[in-house]
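One protein chain omitted, others in place.
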Amino acid sequence: MDGVGHHLAFWSLAVITVGAALGILVSRNLIHAMVMLILSFIGVAGLYLLLSAEFIAVVQILVYVGAISVLMLFAILLTPRAARDNAETAMRYPGLILMGLVIAATVFVALETDWGAVREEPVAESARIIGQSLINEFVLPFEIAAVLLTAALVGAVALARRDDEDIDAHEQSLTLEGREDSGGSS
Amino acid sequence: MTIGLEHFLVLGALLFGVGLYVALAKRNAIGVLMGVELMLNAVNLTLVAFGRFVESEVALSTSVFVVFIIAVAAAEIAVGLALAMVVYRNRDTINVDRVNLLKW
Partner (left out) sequence: MDFEYELVVPEFVMAGLATLIVAVALCFPRLRQELLGYGAAAAVLLLLVLTAVFYINVNDDFANIIAVDNYTVLFRIFFLGIAFFTILASMQFAADRLKNHGEYYGLILFATLGMMLMAGARELITAYIALELLSFSLYILVGFNKLNPFSNEASLKYMLLGAFSSALFLYGLSMIYGVTGTTTYGPIDPDGVEAARNIATQLGNFGAAIPDPALPAAADVRPGLIIGLVLVVAGLGFKVSAVPFHQWTPDAYQGAPLPITAFLSAGGKAAAFALFLRLFAEAFMPASAEWVWLVAIVAAGTMIVGNLMALQQTNMKRLLAYSSIAQVGYLLVGIVALHADTLANSHDAASALVLHLVGYVATNIAVFAALIAFYNRTGRDDIADLRGLAERQPFLALTISVGLFSLAGMPLFAGFVTKFILFQAAADSGFLWLAAMGVTASFVSLYYYLMVIKQIYLYKPADTAASRLHVPAPMTAAIAVLTAAVFFIGLYPTPLFKAIEHSTAMLFPGA
């Protein structure tokens, strides 16, 4: 990867990704932070393309940008009476120090370790290989993941749905209001 | 200079650090989840970079790992937001520092 195009692509994607992440950090508005997060996701998808992981890039766009971000936006819209700001807690300064330490340590590690990087050419036909490993050596994790999604779904529904009694109470209050309205006309 | 493994790893480290800060310091539960998603993206980027550059016996097991992480992350968000909705329904807030019936 030493063409001008690669350099240009990497550095611009890197700036977009990290810049957008910093945008989340400084943003005072939750919706703005959300937009920054989506931008960061797209930047990471571009980096996957640069790493010849086309399949992962597509999944990244579909799941992160398409599903997760929309879900989070819905959650923001469904909590209208909650504060919309994106302010920090008292953990602000400890958090900043920890962030500095973690970045310093991991960057040091990334540069100092001999990762034995040897593969010059990317693996061809990555989507086919991934698909095959999902039904060969990784078939059991694949099935566990299916169970996990079922459990998460069942649990999320059990938590988020209003129970019968709540609905009864809600309907009762509605009919009471209706009675008051009709009471005036009769 | 060639764009190599180290470039992607450093990028992943930066993303992870920023995500860590956002997850630790933001007070809105959805903000915290955004931080966690950033951290997971950093992990995925690191793994894909290793898959591209590091010699391994099972080709692209990192990509399989990443696919699983993405699936789990989606479920995680669904569960997290369901919990946030339940808290909101009872308390009208999802700020973690105002949700403090229990000693944090």
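Letters A and B name the chains as they come in the text, with residue numbers starting at 1 for each one.
Basically, a contact is a pair of C-beta atoms (placed from the backbone, for glycine too) under 8 Å apart; a residue touches a chain by one contact, two chains touch by 3 or more.
As the structure is a computational prediction, the values presented were derived from the model and not from experiment.
Counting the whole complex, the residues of subunit A in touch with the unshown chain are 105-106, 108-109, 112-116, 136-141, 144-145, 147-148, 150-152, 154-159, 163.
Touch with the hidden chain on the side of subunit B covers residues 9, 16, 19, 23-24, 29, 32-33, 35-36, 39-40, 42-43, 46-47, 50, 54-58, 61-62, 64-65, 68-69, 72, 75-76, 79-80, 83-84, 86-87, 90-91, 94, 96, 99-104.
One rule holds in what follows: only the chains that are shown with their structure count from here on.
Computed centre separation for the pair subunit A/subunit B is 7 angstrom, with centres defined by C-alpha atoms. On subunit B, the positions that touch subunit A within their shared complex are 1-22, 24-28, 30-31, 33-35, 37-38, 41, 44-45, 48-55, 58-61, 63-64, 66-68, 70-79, 81-86, 88, 92-97.
Subunit A contributes residues 1-2, 6-7, 10, 14, 17-18, 21-22, 24-25, 30, 33-34, 37, 40-41, 44, 47-48, 50-53, 55-56, 59-60, 63-64, 67-68, 71-72, 74-76, 78-79, 81-83, 85-92, 94-96, 98-100, 102-103, 106-107, 109-111, 115-119, 122-123, 126, 129-130, 133-134, 137-138, 141, 145, 148-149, 152-153, 155-157, 159-160 to its touches with subunit B in the complex.
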